[in-house]
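The structure's right below; bear with me while I get my questions together.
One protein chain omitted, others in place.
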Amino acid sequence: MAKDYLRQSALAHLHLAALGVDDPDGAGVVLCERPFRGQLSLRGNSADHEFVEGVQGVLGVGAPLDPNTVNVAGNITVLWLGPNEWLIVTPDGQETELVERISDALAGQHFAVSDVSDSRAIIGLTGIHARDVLMKGCSLDLHPRAFNAGSCAQSSLARCHVLLHQINEIPTYDIYVHRSFSDYAWRWLEDAAREYGFAIINQSAIDVVTQRSTRKESPVSA
Amino acid sequence: MNNKPSKYSIVSLVRNALNYHQNWQEAWRSPEPKKEYDVIIVGAGGHGLATAYYLAKEHGVTDIAVLEKGWLGGGNTGRNTTIIRSNYLWDESAAIYEHALKLYEGLSQELNYNIMLSQRGVLNLAHNLHDLRELSRRVNAIRLNGVDSEILTTEQVKAMVPIMNTSPHSRYPVLGASLQRRGGTARHDAVAWGFARGADARGVDIIQNCEVTGIKRNGAGVEGVQTSRGFIKAKKIGVVAAGHSSVLADMVGLRLPIESHPLQALVSEPIKPVLDTVVMSAAVHVYVSQSDKGELVIGAGIDSYNSYAQRGSFQVVQHQIGALLELFPIFSRLRMLRQWGGIVDVCPDASPIISKTPIKGLYFNCGWGTGGFKTTPGSGWVFAHTIAQDRPHRLNEPYNLERFSTAYLIDEHGAAAVAH
Amino acid sequence: MSQQTYRLAVGGHIDRTRPLSFDFNGKRYGGYVGDTLASALLANGVHLVGRSYKYHRPRGVLSAGSEEPNALVQHGTGGATDPNFRATQVELYDELVAASQNCWPSVSFDLGAVNSLFSRVLPAGFYYKTFMWPKAFWKYYEYVIRRAAGLGRAPDAPDPAYYDNMHVHCEVLVVGGGVTGLAAALSAARADARVILADEQCEFGGGLLGAGEQIDGMSTDEWVAQAVAELASMKQVTLLPRSTVIGYFDHNFLTIAERIQDHLGPMGTPDKARQRLWKVRAKQVVLATGAHERPMVFKNNDRPGIMLASAAQTYVNRFAVKPGNNVVFFTNNDSAYGAALTLAEAGIKVAAVLDVRAQPTGRLATKVRDRGIEILGRHAIAAAMGKKRVSAVEVMMLNESADRLIGTARKIACDLVCMSAGWSPAVHLFSQSRGKLKYDANRSCFVPGDSVQAERSAGAANGTFSLAACIVEGHEAGLAAATDAGYNKNASVPKAPVRQEIEEAPVDPLWLVPAKAGEHTNKHFVDFQNDVTAADVVLAAREGYRSVEHLKRYTTMGMGTDQGKTSNVNALAIFGQVLGSDIPDVGTTTFRPPYTPVTFGVLVGRDVGELADPVRRTPMHQWHESKGAKFEDVGQWRRPWYYPLPGESMQDAVNRECLATRKAIGILDASTLGKIDIRGPHAAEFLDRIYTNGWKKLAIGRCRYGVMCGEDGMVFDDGVTARLGENHYWMTTTTGNAARVLAWLEEWLQTEWPELKVYCNSMTEHWATASVAGPLARKLVAKLTSDIDFDPDNFPFMSCREGAVAGIPARVFRISFTGELSFEINVRSSCGRALWNTLMTVGEQYGITPFGTEAMHVLRAEKGFIIAGQETDGTVTPIDLGLEPMVSKRKDFIGKRSLSRPDTQREDRKQLVGLLPVDAREVLPEGSQIVEKVDDKPPVPMIGHVTSSYYSAYLERSIALALIKRGRSRHGETVQVPLEDKVVPAKISAPQFYDPEGVRING
Partner (left out) sequence: MLLIKCPWCGDRDEHEFSYGGEAHIVRPRDPEKLTDDQWADYLFMRKNPKGAHLERWVHAHGCRRWFNVERDTVTHAITAVYKMNEKPPRSSKT
């Protein structure tokens, strides 16, 4: 792992840290970059017990087998991407070791695990109008009747491909977007959020804020 | 039989005005089909009607029926963006498209029907270095083939179309363009109607609401067609059914390298003239001109899937209008009046098939896809020759069916991307 | 400011506490919040609003809604001006500015009206018959015709507004918020379905807003308010006023254009979008779109002051405006009697009601008669008098079969004519959904037939015209829709409302008032906007244009901005009469989106300007920007093209970049190259099938160049692939094809070869790549690396190693696209910038120079390396490129069979060669065509073209690559390249100009 000072997040050039606040009082939409997480691409045959158990053994949680769902155990999150494809998200710095542990556990099987931590930037989005902002560019049915905390889906947001993960019922989302598109995605989100009033939050504060908020239905997405 | 039609002119208009236009003759008759014809043309689009017209005029074949399942000119001929040009890359294409353009240049007079040919110039824009390279390759080839074509700089484009956004900061900067000054537009309906009137006057029976439902074979040849109005015998059958070509081919067990796709167009509300040139951008899939009635006529890309629905999907239009507004920001507040679709017959090499078939007396003219309005007279002219002589004209020889086996393809994808 | 002399003292939905002033044709007028521009003009006694398209006839307000063909205005100014706005839909705001269009110098005195004098020589389609001689004159004719084209003006500056899009899903979309739609929405929402209710007007209520009736003992206003309040209180309901459902597409996808701020004019908030497009995916749709009243077709029926009966009623009830003082009604059905009562109660003198039917018997008719108003059975208006405002009508008897006017004409003075020729259900969206219409002869209208999509029509849209029945039908439709969408199967419909039903007598169609003896129907307007008269319809039929679609196109009937909402049915009925066909046999023309015109801006939403299309950035992008790089677009990427220093031309910069690379070190951001991780026991077999060459024998840690073809044998992409492990490969692709190649691999794996155990993953974005090239490259990387042995024997050309470069874990490939010793260093994207910075800093001592794509192109061309998409264009085989040694004879691969077809085997195919202009300073333009010799007359046979061409600073001469027929056997021959102003001779050579032996690759 390279030293921290050698690393730059996907949106570093926007200097979000300098613009971020801790308390986005009154903003209908709150955005932040969630830089630096370990991300692994895992491929394997979900119909094969050995594979499924091998993964479970290493992660302490199984790779979700239901489409568009997420399994979480401790600080590991596993998102379903396809019937033989998952994204494993870990705290920063654990990815290399995890690749090795999975490779060891599955040795001899047909599988693929690769470190893709820097493939996707992650944008955190929350606030009572968070869903409305997404609806402006995403054709998924994100209404609580169809999409909830614990749901994930790949789709497009405006003109880029995204992986959406709904974290809680505020709702708060993690938006995974390919790194080279992240500048566009961020600008698009800011523009789409403008009518609701938006704030950039410090990434350290977003979890605090989202825990504090109570659930409110926004008018349009009802 | 010859039906001498009343001649159209300002004089005849004034004369007819005196008695409130009670005496105009039918532009074409609506005859009952006979039991038998020398030649049956399937499809009364522009190409089918032109074929019949030139068969009668150039080859003395007049015992012809043109069978049309709907109303004449109601296929792609009646729904295209009317762009006419001949600036194609390959020699084979340049020859046939230029032949067509030349015929167009005298067509109003020849048909005594004003097709409103408007040679206001066609611009093809380049937005990146790759476009620019391809553009200059095309312009050089076109000129060596004796067709007019020139390259314009960004400044020259701006001077010609001042309302265009030529800022280098545009998402689709205009790095240059090719211009064919003789290119332009013609009134699509008038082309069909003029040929229909001309063919009818030479004795051709145009039979509408008559769908061909089967082609009867007779050994190695053809015997006639089954239609919604009964069986009609014919010595020769020329199929010019555009989007429906595969359906007709299927009737005799022929397979074609054709897929039918929706292609859309739309018009804005009419506004006072702001755009006097045809502007095309293959890279961003926008084609726009302003008609003599004032509406902006805008072409889109094809939908990816096969379809006979005569309509396309919304996102195609949305995407294309996005590009349009980047090029013409002042159009943002103008309004779309109507959108529609056609069924285009797309060939793998984006070039047509004008060919004999393995079945004697059966000929196909299809595969014009997104860009055959501009060849209507030329296509009819060579197809008439092919049918009358039972061999292709030099101009359509390369456009045979065998080329898919020999690989002698005429790949006009660059010119066509979606070409109009 | 002019007084609102036609404003009623009480009533209406206008807010009298909020007066507004506005400007029409330069004059100031007053109105109120709640007015439309049309109602405010009428309140001020202004009936002359515009001019028609062809004859420039004076026109007024026909309707009170979106079907308006006549009252079109130019709204606003500057960049925010809108042509062709319907005054009947423009909500009044303070300081609104509008003007008549298509007239000069003024609407009242319009010179274009001379056309009207010639109208007899200008029948339908006249332009097809003339302007042909002399041939050369057409362009002058066209010039004049074009000057006359169009209605309003386009803005002359970019749009200051911004627009929005929104996707939404619901169980039930209810279109139309009249009584039917409100009832449907209530029932569906009570069943807990997610409901969207959209109506194009600013308030819900639809026809009820103008009606003044009673439901369940409440006034209609109270009923509407109650319904809206209940809907607003339910969180599963989205209410969308000012929202027109414009399109009904496949699979219940509908689009709604919401006008968020148009009614605020320039006072809107800049943070909000002007308009928003809702893209709805509905499980079920209820179409409650109401019906349009039809005008009567009689002589001069287009005069200002002649309007639809229901419109007049709406102006009185909803806007508290008297559209006139003295009115004549002309109807063939009972609904106009309701309007007559309304007008009479408002104090307007009803001079007479003319009814086509001999004995109008409905209860409303009786009520009218009871008020002492004269009802003239079997009477018609023979003609209207007055030019800029109707002043009187000439009234005559109809004969029994209503095809002749008989008796003596009687003149009735009036300043308003209200007409009703029956109702046409608004079946537009139903038809767009592909439903087929059926003709209902009893009600004389087309009604929806069977549904094709998950949709149902209700209320007036379904041909149900009585209020009580509309409510019941609405509730039923709403509940059925919710049920079908899976909601609350046992809810029930409220009982029918209590309301005294008004008996109606059946409508008796009269499609065309016959012309008086000796006259013609050439002033009987059918399509007002396009000036299509009954005579034009007759002419089209006479001339053989016998399909309704020919009628439409020959006369332009229904092609105006109103799309014939009020005129189409009249026109086709008249057409049917001429042809002797029944109306259902004549059929309608095709209904197409949008229902009413919609701005291009809202279709696009926020995808404009910098958001028009993503610009992809590499991790080093900002560095390039800060160094003043010029960029080029490659797909969506923006790559550095060259890095000019102050005062440098492009050529200077490229020369410097090339020389630095050849002589010291150049550095290129190669992050955009596609990188695909390929793993599995069958990975080698898979590559064997994809690439033309073999892969099984490649040693671990080594790299190989590969070319892939489509099944047609034409080169599709190329790149270097490395073997990282026994079952593990790393493929690189060109920048532009990265996504396509991955999709291509997946397609073959999943669809054709599912038995192959291979996984492909895109790694393009995870890795940043810096390519350092040049004789000093090894020095630099070795200096920054301690755990890789850079000794040429241990790290040979075409191999790869892992280690830390500049303290960053890296994958280093020793491959070369420049012909120099070169290393491609891949690190995690987050470290890309740090790697680059370090290379630049440490490389300074070696003269490291960043180079862009242009220099890269020069350097590779000097070596004769191709670029897919530049040397290839989809018609070039690997053999044409001279890559025959790479085309395996032993195995099959995609496209192999195509290489042995007659044309791909042809001897005179174009082959890749080098081309050296005889004059070494002459750089051939790329795309130049190559000929044997220049004839003075076209066509000149072409033997090939220039694919790449540059000035090579290193070779101090121009070089080019070209595809030339039989080129490989022609090295040494001279060919001609004709340019705009001269012909350049050039010599064919091998396509390698620099270091053909490949020594430099070792540094």
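In this document, chain identifiers A, B and C correspond to the written order of the chains, with residue numbering beginning at 1 in each.
Definition applied: a contact is a pair of C-beta atoms (placed from the backbone, for glycine too) under 8 Å apart; a residue touches a chain by one contact, two chains touch by 3 or more.
All figures in this text were calculated on a predicted structure; none of them were measured in a lab.
Peer 1: If the full complex is used, which shown chains touch the chain that is missing here?
Peer 2: Touch partners of the hidden chain, whole complex considered, are A, B, C.
Peer 1: Just name the one of C:Tyr162, C:Phe249, C:Phe319 or C:Phe865 that touches the chain not displayed here.
Peer 2: Going through C:Tyr162, C:Phe249, C:Phe319 or C:Phe865 one by one, C:Phe249 is the residue touching the chain not shown.
Peer 1: For the chain left out of this view, which of B:Thr51, B:Ser246, B:Gln320 or B:Gln339 touches it?
Peer 2: B:Ser246
Peer 1: Please identify which residue in B:Ser93, B:Ser260 or B:Ser332 touches the non-displayed chain.
Peer 2: With B:Ser93, B:Ser260 or B:Ser332 as choices, the missing chain is touched by B:Ser260.
Peer 1: Would you mind spotting which of C:Ala358, C:Ile406 or C:Val452 touches the chain that isn't drawn?
Peer 2: Reading the full complex, the residue touching the unseen chain is C:Val452.
Peer 1: List every residue of chain B that touches the chain not included in the displayed model.
Peer 2: Residues 244, 246-247, 250, 255-260, 304-309, 313-315, 348, 404-406 of chain B touch the chain that is not shown.
Peer 1: Considering the whole complex, not just the chains shown, which residues of chain A touch the missing one?
Peer 2: The missing chain touches chain A at positions 67-68, 81-83, 85, 139-140, 153-156, 161.
Peer 1: For chain C, which residues touch the unseen chain?
Peer 2: 249-253, 279, 281, 434, 452, 711-712, 743, 746-747, 750-752, 754, 892, 896-898, 900-902
Everything below uses one rule, namely that only the chains that are shown with their structure count from here on.
Peer 1: So the centre of each chain is just the mean of its C-alpha atoms; given that, what is the distance between chain A and chain C in Å?
Peer 2: So the centre of chain A lies 33 Å away from the centre of chain C.
Peer 1: List the centre-to-centre spacing of chain A and chain B in whole Å, with centres computed as mean CA coordinates.
Peer 2: For chain A versus chain B, the centre distance works out to 50 Å.
Peer 1: Among the residues of chain C, pick out those that touch two or more other chains and give their numbers.
Peer 2: Counting only residues that touch two or more other chains, chain C contributes 279, 607, 610, 613, 615.
Peer 1: Out of chain B, which residues touch more than one other chain, so two or more?
Peer 2: none
Peer 1: In the complex formed with chain A, which residues of chain C make contact?
Peer 2: 164-169, 194, 235-238, 271-273, 279, 281, 605-607, 610-611, 613-619, 621-622, 637, 677, 679-681, 757, 759, 761-767, 806-809, 827-834
Peer 1: Residues of chain A touching chain C in their complex?
Peer 2: Residue list for chain A touching chain C: 1-3, 5-10, 13, 36, 41, 43, 84, 110-112, 114-120, 132, 135-141, 143, 145-146, 158-160, 178-181, 183-185, 187-188, 191-192, 194-195, 217, 219-222.
Peer 1: Under the definition above, what is the set of chain B residues touching chain C in their complex?
Peer 2: The touching residues are 8-10, 12-14, 17, 20-22, 24-30, 70-71, 73-74, 78, 91, 94-95, 106, 108-109, 112-114, 116-119, 127-130, 133-141, 143-147, 171-172, 187, 189-190, 193-194, 208, 268-274, 276, 290-295, 313-314, 317-318, 321-326, 329-340, 348, 403, 405-409, 411, 413-414.
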